[in-house]
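A protein chain is absent from this complex, but the other protein chains hold their places.
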Amino acid sequence: MKTEILKVHNLRVYYHTPLGPLKAVDGVAFNLRTGERFGLVGESGSGKSTLALAIMRLIKPPGRIEAGQILLNGQDLLKLSKDEIRQVRLTKIALVPQGAMNSLNPVMRIKDQTIDGILNHMKAISRKELNERVFELLERVGLNPEVAGMFPHELSGGMKQRVCLAIAISLNPEVIIADEPTSALDVVVQRQVMLTLYHMQETTGVSVLLVGHDMGLMAQFVNRIGVMYAGRLVEVGSVREIFKSSLHPYTKLLIDCPPTLERKGEFKGIPGLPPLLLRPPSGCVFHPRCSKVMRHCSVEVPRLHEVDPGRWAACHLYGNGEI
Amino acid sequence: MGCLSFVWEWGDMKALLQAQNVKKVFTSGSLLEKNETLALEDLSLFIQESPPTVTGVAGESGSGKTTLARLLLGFIAPSEGKVLYRGRELQKMSRYERLEFRREVQAIFQDPFEVYNPFYKVDHMLTTPVAKYHLASSRSESRKMIEEALEVIGLQSEETIGRYPHQLSGGQRQRVMVARALLMKPRIILADEPVSMVDASLRATILKSLLKLKQEFDISLFYISHDLTTTYQISDDILILYQGSVVEVGDVELVIKKPQHPYTQLLIASIPQPDPNQKWGQDSAPQVKQLSIKVNHGCKSVRCFLYKDASVIPGNTIGKIMAQKRKGAITRRKRLQESAR
Partner (left out) sequence: MKTLGKSLGRAAAYGRRNPKLVIGMVFILLLLLFWLIGSLLVDLTQSQPISGLPDQSPSLQYLLGTDSNGRDLLAVMIVGTGLTLRIGILAGTIGLGVAVILGFLSGYYGGLLDTLIKGIVDVLLTVPPLAVLVVIAAMRAEAITLNYMIVIVASLSWMLPTRTIRAQVLTLRERAYISMAKLSGMNNLEIIVKELMPNLMPYLAAGFVSIAATAVLASIGLEALGLGPQYLPTLGMTIFWAISFSALFRGMWWWWLPPVVIIVILFVGLFLLTAGMDEIANPKLRKTM
């Protein structure tokens, strides 16, 4: 039985706009197990990136974490002071944000940028050890050691992204959160980078939370998937079970609708429009677009509950978890 | 390299827009230090007059697809070779011919925000071409034409006309662009990544309206994208572009289902399948080397384990391949094998 390294309870993150609170994350709870690859999938506006930022406590006003607990090894991150959370970042949890490759300092060599991150958290290391560490990290992500002396503009997009991965693991964190790490990359390079991440995860045993919108990518990479819609988790399960027989109607649409190379067909989109997060629909947030909608769905909000062992769904088709 | 003189008829098919052995080199730097980047090399293709067809160009970044788009639209001139419309070289057209060309070859670009002048309402984008191409004789007729075009795309004029670009969503803005293209009743619409910056839920709608243009209005499409899947869905023929050269061309079903060139195979194998049982790297996809080396001629697949020192195949061969559309996907390598025999 794997232990749970990250537990999120009832997290709410609201953005306070002049028109009212925008409920970006509205009561999300899930667990990340040690050594697993968990995929958080959802379209834009689902709240997945906000959730990733919230775990790192990087939410800025007008966004605010309204409620909830984020337990890392039992320690509630939301209760830590500013200095303490700074220590936790990079040493315990690392974030590879969207467009990370653009956040590399263009006038610093790769080596210096990596060392910068390490030095911020660990002072007592010799120069020699630092350099060795850099080479070791680059090797971990499949890059040539000569990359250390290069500048970001000399590298391709995929290589820059792998540098960001290297920086993320530089202090051996227990959790890595990767927010759309390959969305700006070509498909061939994407495969390279994801395989690198995969191998690295297998060798180090770090737990990875992959945030994205591409179900195909999830199928290739993760062990378990959590599906987000309009700020809520609507389904959680193992990757095989979700693809074989998903529970929530939205999950089914996410899997079936995108075009494939199998055959040419009618262009299918997900019917209806994305919900307004300022005034979400009553009851189940998905009900206006659901093909299996029942009368009850517009009345009561379905809770995420365990339908079968290891399979959670927030849908009235499976009852509401009352015992 | 033999330079055959070209007529603008390939067998019995008249070419509407074509590129002949087009090469584009960008130079940068000062007088003392010149940097040359080869964007496109010896590229030939054509779009026929009728029936309308959807030609897809798939390529990753650095493949030269943006340069190709700009060359075909006449925004830049080729370093070597020619781009012709109705048999007339773009660079040599008279003002009148140029105007005709501009109206008949329209474009839809990637960024749905940048294409609008933020100073004007979106109406400006629609009324300007009507005025400049004299498509309507009065304000009211112009207004009617615009409303009809918007309706075809499925947009209400109350939602769009009179609004500023930032008041519309990305998907709506892009659809207005499609309506604008339709307004001019062009022969060819060149779409450069039209849906990559649009929300996934709206992509299907936009692609459907593009296909509608071909089916109901006889407009040929030239669809450029890095996303092989949507390119496959919409195209009849496809060209695979890699580092400035066409590596595979032919009927889209054949190229995708039975790819011949290692790069095409790599591209297809790298697409993450939404099926946990079909993992990457399980089939015999070619390995990828780390650093890509810029090769100025020859077979570009330096990354490919099959790399051999192949010599250049003249672009007109590729052009002929395009003309023999239904004869299946033929790659440069195969041609090399044939000529070596």
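Chains: A and B, in written order; residue numbering restarts at 1 for each.
Going forward, contacts are C-beta pairs under 8 Å (C-beta built on N, C-alpha and C of every residue); 3 or more make two chains touch, one makes a residue touch a chain.
Quick caveat: nothing in here was measured; it's all calculated off a predicted structure.
**Q** What are the shown chains that the left-out chain touches?
**A** Taking every chain of the complex into account, the missing one touches B.
**Q** Pick from B:Gln20, B:Ser44, B:Thr67 or B:Gln106: which residue touches the chain that isn't shown?
**A** With B:Gln20, B:Ser44, B:Thr67 or B:Gln106 as choices, the missing chain is touched by B:Gln106.
**Q** One chain isn't shown here. Among B:Thr128, B:Ser196, B:Gln215 or B:Asn277, which residue touches it?
**A** B:Thr128
**Q** Touching the left-out chain: which of B:Val22, B:Val54 or B:Leu73?
**A** B:Leu73
**Q** Considering the whole complex rather than only what is displayed, give the residues of subunit B touching the chain that is not shown.
**A** Listed in rising order, the touching residues are 73, 75, 99, 102-103, 106-107, 109, 111, 114-120, 125, 128-129, 132-133.
Here, only the chains that are shown with their structure count from here on.
**Q** Could you work out how far the Cα centre of subunit A sits from that of subunit B, in whole Å?
**A** Each chain's C-alpha centroid was found; their separation is 34 Å.
**Q** Using the touch rule from the top, collect the residues of subunit A that touch subunit B in their complex.
**A** Interface residues on subunit A, with respect to subunit B: 43-44, 142-144, 156-157, 186-192, 194-195, 213-221, 239-240, 243, 255, 257-261, 264-265, 267-270, 273-274.
**Q** Mind pulling up the subunit B residues that touch subunit A in the complex?
**A** 60-61, 199-205, 207-208, 211, 226-230, 232-233, 253, 256, 266-277, 279-281, 288, 290-292
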